[in-house]
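Every protein chain except one is present and positioned as in the full complex.
So, chain A:
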């Protein structure tokens, strides 16, 4: 199907930078995921306001060995997000 686009520009998919997420067969991070989805629904699908929940989900993955541990800055979570979360916890 994609080989019949003669002369048209074809889309070349690229692999993800950190590879593939291992599947969460046991559903260990399902609660974090549900919290993230609820946040998205409440904030009208705005990603900027749900950074904390996204960070929680990735944290859950890292702790359950479903994701390689990375520094938050390498994943795009700046110091501002980390500090905001800590101040919220207090």
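In the analysis below, a contact is a pair of C-beta atoms (placed from the backbone, for glycine too) under 8 Å apart; a residue touches a chain by one contact, two chains touch by 3 or more; residues count from 1.
One rule holds for everything that comes next: contacts and distances are computed from a predicted model.
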Complex member absent from the view - protein name from UniProt, among "Glycosylphosphatidylinositol anchor attachment 1 protein", "Cytochrome c oxidase assembly protein COX11, mitochondrial", "Vacuolar fusion protein MON1 homolog" or "MIP18 family-like domain-containing protein": "Cytochrome c oxidase assembly protein COX11, mitochondrial"
When the complex is taken as a whole, what residues of chain A touch the one chain not shown? 2, 9-21, 23-25, 27, 29-30, 33, 36-37, 40, 44-48, 51, 54, 57-58, 61, 67, 73-77
